[in-house]
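Note that this complex is displayed minus one protein chain, with the remaining chains in position.
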Amino acid sequence: MINFITRRLLLGVLTVWMISVLSFAIIQLPPGDFVDAYVANLAASGSSVSADEAAALRKLYGLGQPIYIQYGKWITRIITGDLGESMEWRRPVTEVIGDRIWMTLLLSFAALILTWGLALPIGIYSAVRQYSFGDYLFTLIGFIGIAVPNFLLALIILYTAFKVFGLSVGGLFSAEYALAPWSWDKVKDLAWHLPLPAIILALSGTAQLIRIMRANLLDELRRPYVVTARAKGLSEWRTILKYPVRAALNPFASNMAYLFPLLISGSVIISIVLGLPTVGPLLVKALIAQDMFLAGSIVLLLGVLTVIGTFISDLVLMWVDPRLRHQMD
Amino acid sequence: MAETPILSVRNLHTEFAAPEGTVHAVDGVSFDVFKGRTLGVVGESGCGKSVTARSILGIVERPGRVTGGEILLQPADGGTPVDLLKMSPWDMRAVRGPEIALVFQEPMASFSQYYTIGNQIMEGIRLHMGLSAKAARARAIDLLDMVGVPQPARRVDEYPFQLSGGLRQRVMIAMALSCDPRVLIADEPTTALDVTTQAQILDLLRELQQKRGLAIILITHDMGVIAEMAHDVAVMYLGRAVETGAVKDIFAAPQHPYTRALLRSIPTVMAKPRTRLPTIEGSIPQPFNRPVGCAYHPRCTEAVFAACRTEPPPEVGVAGRNVRCYLHGGLPGARA
Amino acid sequence: MTTRRTFLGYASAMAAATPAASAWAQAVQATGSVTQSGLVGKLEGPIPGGGPTPAKFKEAPQLAELVKAGKLPPVEQRVPAEPMVIKPVESTGKYGGTWRRAFIGPSDGENGNRIMASDKLLFWDFTGSKIVPCVAKGYELSADGKTTTLFLRKGMKWGDGHPFNADDFVFWYEEMYLNKDIVPAPIADMSAGGKPGKLVKIDETTVQFQFANPYFLFPSMLAGDTLIGGGQATRQSAGNSYAAYAPAHYLKQFLPKFSSEAEVNAKAKAAGYESWIRMFHVKKDWELNPDLPTLGPWRTVTPINTPTWSMERNPFYYAVDTDGNQLPYIDKVVMTLAENIEVVNLKAMAGELDLQERHIDLQKLPVILENQDRGKYDVHLDLAFNGADTTLHVNMDFRGDPVVGKLLGTADFRRALSMGIDRDQMNETFWLGLATPGSSAPAESMPENPGPEWRKKWSTLDVAAANKLLDGLGLTQKDSDGYRLRPDNGKRLVIELLAVKAFMDWPKHAEMIAQHWRKIGIYGDVKEAERGLAFNRLLKSDHHIFVWTNGGTELLYLYSSWALPTDIASGVYGIEHAKWYASNGAQGTKPTDPKMLEALELFRSAASKQEPERNKIAQDIWKIMVDQQFTIGTCGQSPALMGVRMASRRLGNIPGRTCIAQHCRTPGSSRPETWFYKA
Partner (left out) sequence: MFSFLRAKGPALSKAERYAQATQLQLTWWRFRRHRLAMISGIVVALFYVIAIGADFLATTDPHATDSRTSYITPQPIHFFEDDGSFRPHVSGLKGVRDPKTFKLIYTVDPNRHVPVDFLATGYEYSFLGITTTRHLFALRDPQRGDGIFILGTDQLGRDVWSRLMVATRVSLTIGLVGVTISLFLGVLLGGISALYGGWVDTVIQRTIEVIRSMPTIPLWLGLAAALPNDWSVTAVYFSITIIISLLAWTDLARVVRGKFLSLREEEFVMAAELAGASTGRIIFRHMLPSFMSHIIAAVSLALPAMIISETSLSFLGLGLRPPAISWGILLQDAQSIQSLALAPWLLAAAVPVILVILAFNFLGDGLRDAADPYG
């Protein structure tokens, strides 16, 4: 088991490294550099920067050096816990990301829990009552969940909320709490704002998971051990919940790792539409402004989170699957 | 044989509504099972043996459905037999385990890999016998000990995949016996095992039968196993029992051409070396496309009557045995 | 309490500007369909110097309490002996309230800078046509135009209570402007006739800008939104270090000269900055540094790079109303970060913003009007004075393709492109009919307007004439789709329209123009690009035509970036030409088009001319510009850019109409410090 965990950890580190190289490369791909974007931005708002100043800025940010040196500098600093400074926000990246990464996690997590909470019972129902009216209904709802692009859903909900209820649902906090330090009221305020984006975000993942759960369970329901359990005189629901559902949870758990990047990706788009203070809009802006330290840090951070997610899901998998646990010994 | 059977299956019909057509998996099977005796149900795969077993337990899966017949169980107190098919699902659950238990062909697949064997044995015990967790565990260990699992106290916490095939089947038997059933249905209990283990498991079953007076329905495709274990035999072909009777009679004088063909396919020590083992000509027809007339006629070397091709032969009793073959009577228009 | 000298300087500026101002007002009343809506109000605004200095000063209740607690000096000591007395639009107001506003990110600093506009040395009145005192109580331009003297207010204080005086100018000039680490290159604003000027302290409250050559334009430069005159908030943020003055007492601690390089570097490292320069750029930036002493009505509490950019009143603010109440009336400004402009608009319509004009989308006007009562706001349409909110800026030095480059450099080709545009359609579709179609020349009410006939010159739809011009250029071959072919290789001639979705949805505008051009056989290829990337291409002059506003060109000398190749930060008309102009011919390449050369020479000559002559020159430049169609105007003088103002009905002293122009620092010239909450 220790061996298995170490192996997974090492692979995780490798993945993180590859992600870091990729993130850095992607940031470097667009033509021009931050100073170009910065100068252009100033020019667009009516200020001007001379060529000498631009050169001074480049020197300041070390932009003139070869890319591998820039990468080397960046990654060394990151390893020592220093994510660098956001050129656009003119603050340390850790501060800029700050609360937002937690909000991203919170939103993704809420969506994840919602996804599971919905997909599990519905998937079980659909499999056990295959081809029933309920099965078709849930499948249909689920498919609509996949088929309606979530940004469209977000926008329609945003507008409807405004049109019908006269409130702007943008953001995760009411105006009076956005600035306030954390308090019980602020948490309540957050709890009030969170469900809507979480539902929008969860919808497509839920539909997918329902399908996975349904297929897995259909598969497991045919296995002899289900007959064994029935032959023992267990009630039908107890049989299903204890045996095939447990087995079907296995691929379900391994899917968790890939649900996470999906949710985080989805949260980017939704956050832009709904104006949520997550890293999503920050990342898009940073990429557009070529604020490389910020963009790189966010991509890397999200990658690391996913790897951690994968790792946790491996542990969960080990916990659900005794075979895995024992093979590793 | 004046004794009343514990379990009596009468004209059982089980159908599967497959997209290709309705499959009559069990098509009018009748047999009796007696206390302390073993009924061997034999036939090629797909002949409806396993479905019969599941029909008895009321666990035929959709789209399957028992459509007719009676399954009469003699209550333990000796009262009038009850028809399991008329029982409510709720009452039926109390039959599974304490009255009739099932042992499967593939011990690996028949266990869930996610729970310890103890957990899976104790489940039935706690459900039906109302024992505490501790008492159930003690009983599980006893049961494991009884079926010859070494170090039962340790094994009880292991997972099925940690056991060898033979041990798994022993555990399976222990689980089946956990609630002291009167009837044990063993569905190909030894097929997946090697020859030595097979013998051990069969010994175990015999031993348990003697100790407890179990009635066993032994489902197998192996005439050798039947010869070794069974007291009575039902030979099944395409959902029908084509010949039933005491094992010695059937082996001594098989009446149905199919039974004869089955018996010919058992290798014997007396066979001449380098001769080909006889096999049954042809293959089993598609289940949803049962031949008209006697189901066996396309493969039968003795199908001499026109009726063989037009009308299924009725069950006729010949010398204390029942057989479905015109060779032994029942020809339309003829006098039996 | 103005001195005679300042009065003179002040009066001369006033005299020059007055006629223009009245013409302006007339023009506004005359505008047709827009006024039908009842949304265009009277051009009005608070008047600085609108009354005598009151004998007694009053202050906000919270400040009074701080005074009582001994934490603040009394109001008499905080307000200068010669405060700016502002006469509000309606009445004197009352203290209190929080102004809720929205901004869209750390690059949206202008959102806050503009409401801090009263930290400019000189400013414009509400009409945008008259220079009025601001931080400086007055100025004097010498008869030869070589020196401009500024008179400061006695007893004026920084936001932290420290005196503000001529030393702060000297500090800026010597320690910041001349420090190559901070300002790498001198700015054109500070030179006349190619020779750099000087900033000199005369006495505690008097400073002088001295030039070797006449620089009659300089007072306007100080009042304009220029590098030198933009004010501390605007010009010492976002990495810039201009604006003529800085809080010496506070910033000295961050400069090596006042301790040692090692010490400031150590300080920077400890605070998490790479070098003292990086630290200095943050410390002198009011958007980022709440501790920085400033002069404006409010000061930053939580910086721009947080989810809420918030400000509170400056207790040492130098302006009072006519009753002696120290301004501002409003306690706090809270700007919430909105991730996109749709959210800004929704929030405004939901009544969650009290006054917002920035990022409000004209296209949404019907929806905005529909929700007025629910959101409890009034809608004001403020019309701009620049010629065209959508202008086709033609690259005069495109070298990527000689054939296209030559055509773009040909006046008849540009004229044909211009006449191929159906401006009425564009106006109806994108401006809801609220704009004035025509050339890129500024509004008729502007002193630099060349005359009404130049509105239509080459700038109305005339497909026949356009086709004739194009045929005349030898572009007679057409392909099966009716598009003209290149003379060299017989392939379709493709003119690219580079467009950015920014203040307006310019890619859509470009799409429509491309459709119109089908009728003149020109294939317009719309290239939508992200703003930063598009401006990058401009810097390399790697574009055919750029679609953007020409806002700011209504006062050509103060903001020529969107009219002529004078700005080296933009290569929209050819970066080499801009370098050539900015370096006086030392770098870059000389434009070959004689008309362009003429316009540039005229422009260069103007700085040394007196105002009436300058205006005349500007008119001549515009005549060339329109005749040559260097920039092809479409529709303008509209409320499209910051001209849709949504003001809460609870607010008082909100003008019916304000000047929306670069130099008016919208909404700065309507003096947000005089607004107040009625209830």
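Going by the order they are written in, the chains are A, B and C; count residues from 1 in each one.
One rule holds in what follows: a residue touches a chain if its C-beta (ideal position, glycine included) is under 8 Å from a C-beta of that chain, and two chains touch if they have at least 3 such contacts.
Computed from a predicted structure; not experimentally measured.
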Remark   = Of C:G50, C:P290 or C:G433, the residue that touches the missing chain is C:G433
Remark   = Contacting the left-out chain: of C:K157, C:R313 or C:K527, that is C:K527
Task = Specify the residue from the set C:E496, C:E554, C:D567 or C:E611 that touches the hidden chain.
result = C:E496
Ask   = If the missing chain were put back, which residues of chain A would it touch?
value = 11, 14-15, 18-19, 22-23, 26-27, 29-31, 136, 143-144, 146-149, 151-152, 155-156, 159, 163, 211, 219, 222, 257-258, 261-262, 264-266, 268-269, 272-273, 280, 283-284, 287-288, 295, 298-299, 302-303, 306-307, 309-310
Interface with the unshown chain - residue positions in chain C = 33, 36-38, 342, 345-346, 349, 361, 363-367, 369-370, 424-429, 432-433, 480-481, 496, 501, 507-508, 511-512, 514-516, 525-530, 533-534, 537, 542
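Basically, only the chains that are shown with their structure count from here on.
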Ask   = What topology does the chain contact graph adopt: line, ring, star, complete, or other?
value = line
Remark   = Farthest chain from chain C by C-alpha centroid distance is chain B
Key: Interface ranked first by C-beta contact pairs   = A-C
Request  = Could you give the separation in Å between the centres of chain A and chain B, each centre being the mean of its C-alpha atoms?
outcome  = 54
Task = Would you kindly tell me how far, in whole Å, the mean C-alpha position of chain C lies from that of chain A?
result = 41
Key: Interface residues, chain B side, partner chain A - complex   = 54, 57, 59, 61, 89, 93-98, 101-102, 104-106, 109-115, 123-124, 127-128, 159, 161-162, 172, 175-176, 179
Note = Within the complex, chain B is touched by chain A residues 222-225, 227-236, 242-243, 246-247, 320-323, 326
Request  = Enumerate the contact residues on chain C facing chain A in the complex.
outcome  = 100, 105-107, 109-110, 183-185, 225, 227, 235, 238-240, 272-275, 277-278, 281-282, 285, 288, 302, 305, 307-308, 310, 334, 336-340, 342-343, 346-347, 349-350, 352, 374, 502, 530-536, 538-539, 552, 559, 561, 567-570, 662
